[in-house]
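As you look at this complex, bear in mind that one protein chain is not there, while each of the others sits in place.
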Amino acid sequence: MPNGVRTARRRWLLLTPALVILLFAATGPLLIVLVYSFLTPGDYGGVVWTFSTDAWFNVVVERDFFDDTLSFADAHLSIFWRSVKLSLVTTLVAFIVGFPTAYFIATRPRETRDMWMLLIMVPFWTNLLIRTFAVMEIIRNEGVINTGLIQLGIIDAPIQMLFTEFAVTLGMVYVYLPLMVLPIYASMERMDFSLIEAGYDLYASRWRILRKVIFPLVKPGVVAGSILVFVPALGAYVTPRVLGGGKQLMLGNLIELQFGQGRNWPLGAALSISLLAIVMVALFVYVRSAGTQEGRHD
Amino acid sequence: MTKPRAFDVRRQSGFAFVALCCFVLLYLPIILLVVFSFNAGQSIAIWEGFSWRWYVSAWQNEKVQDATVLSLIIATCASLVATSVAVMAALATTRTGTFRGSALVFGMINQPLMIPEIVTAVALLIFFAMVKVATGYTGLWYLIIAHSAFCIPFAYMPIRARLQGMDLSLEQAAADLYGTPWRVFRMVTLPQLWPGVLAGAMLAFVISLDNVIITEFAKSAGQDTLPTYMLGQLRRVVTPEINAISTVLLAISVALVVAFYLLSKSKKQ
Partner (left out) sequence: MPRGESSDGARRMINIVALSKTFGSGATAFTALTDINITIRENEFFTLLGPSGCGKTTLLRSIAGFVDPSSGSLTIHGDDILSKPPYARPVNTVFQNYALFPHMTVAENIGFGLEMLDRPKSEIRSVVGEMLELVQMTEMADRMTSQISGGQQQRVALARALAPKPEVLLLDEPLSALDFKLRKEMQIELKRLQSETGITFVFVTHDQEEALTMSDRIAVMNKGRILQVGGPKDIYDHPAERFVADFIGDTNFVTAEIQSLEGDTALVRLPSGRQIAARSAPDGAVSGPVTIAVRPEHATLEAQGALLDGLLKNIVYFGTDTHYHVMTQDGSTFVIRRQNQPDAAEDHKVGEQVGISFNPGVAQVLRD
């Protein structure tokens, strides 16, 4: 089929520029990270091209400098744990705030819904650093909250909020909240509100309507929103750096630390791949749940 | 006696309140940030009167000037590159079924959206370090290419959406009326696609302008954009000068995002 061949050739010709750029500045470098994780660290940063699996061991265990005994790499594990914990808490809080918000928007008159969603999305498309910085300005010791409370005489000394896990969580909720609202709203907008009327007609209370009718109907949106929040939270770098101030490190910061002068690049590479693996698992769960949902609609 | 309110099936008690809190939470920090950029004093919490002084001092700061110019150069180049290749990619991948290698192509295009930015950042750090040693070139193109790469999916999405919403029979009609593929593209496809292309370019521009992490890792010495400059400044004593710079960047982003939104709406008319 000459037409078929022509179409295929044209398609790849059109795709080439995009794929070359992506190969050079996204996919290719990622493969190099994988290679680096199996190399030996150089003395002043960088790598020596000898094969080694040490970096992967170092992700979870450390070798004592003097007696060569092995022990769990507590520092790494605690940072892993903090990353997962803060990401889960962020996801939960974002759900608690985002679900009612999405519902609120979905029940507005049709003409104003887009305007409400624009209000949700505009902050999301603005600079992440600036938004994080805005949160920092509010909660720092000389920020609006502490200054206000001191001036009102409620407290004498500022409450230390900045550089705590609270600050990091608050920042991540603030930054990633729109990612929760968007998919939940999308499912709710498609929802048939006559189903709710049917529920009330069959003697359900408001709470039961919420639990037995609305929630099951928008569950795909909730799953999507949760993953959309969890994944970037887990890989967050700017927010813990600015609001955690080097004390509340997360995985992203741990990775960065390995790439300074005289640091362990292969370990950084292995940590990167580990983070990537967790994210991929989360995305896989997401794709699968989205897939089964679509299957059910057919 | 007040008349009982009609039963509203859509109401859920407390939801409106939470939603209100959500909007306050989203906007209060930004509003305070903007307000204190006009503060006459040094404080970011105590209002001491209106003044443009921090805008003036930011304007006169040579490092800010340099970073602004660099940010604009990179964002302009990256959004142009990303949008042009995204148009081609969208034309190749829209309105066809799955083809051999389609999963790989979509995976690559969407990679910047899926993979944690810090991972891409260190990957570029490693890779560009190798290339810099090999070629000796340390110029701006590393940043432009890196930005183009992560802007591609953002430019691609609205263009693809627009293409999918487009009536395929229009192009078939043009081909039927003796239009060669290139003329069909220029006279029928492109005029229809234009709002999507513009929207994609604006989104790519905003994404490039706002990027911190990848820029921080991929830049050579002395190549500071506005966001990486600000990230460096945050370690020091913060004055409302940062607020002033932030406010300008915010204004640009908000303007472009609202324009983007209006453009994407225009397809539904």
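Lettered A and B in written order, each chain numbered from 1.
Rule of thumb we're sticking to: a residue touches a chain if its C-beta (ideal position, glycine included) is under 8 Å from a C-beta of that chain, and two chains touch if they have at least 3 such contacts.
All values derive from a computational prediction rather than experimental measurement.
In the complete complex, the residue from B:65, B:164 or B:180 that touches the missing chain is B:180.
Among B:85, B:115, B:151 or B:188, only B:188 touches the chain left out of the display. Against the chain not shown here, chain B presents residues 167, 169-170, 172-181, 183-184, 187-188, 191-192.
The definition used in the following text is that only the chains that are shown with their structure count from here on.
Centroids built from CA atoms put chain B at 18 Å from chain A.
Residues 7, 9-16, 18-19, 21-23, 25-30, 32-33, 36, 43-46, 81-82, 84-86, 88-89, 91-93, 96, 99-100, 105, 108-109, 111-112, 114-127, 129-130, 145-146, 148-150, 152, 156, 181, 203, 206, 209-210, 212-213, 217, 227, 230-231, 234, 238, 242-243, 246, 249-250, 253-254, 257-258, 260-261, 265 of chain B touch chain A in their complex. Taken together, the chain A residues at the contact with chain B in this complex read 7-8, 10-15, 17-19, 21-30, 32-33, 36, 46, 96-98, 100-101, 103-105, 107, 114, 118-123, 125-131, 133-138, 142-144, 146-148, 174, 177-178, 181, 193, 196-197, 200, 206, 210, 231-232, 234-235, 237-238, 242, 251-252, 255-256, 259, 265, 268-269, 272, 275-276, 279, 283.
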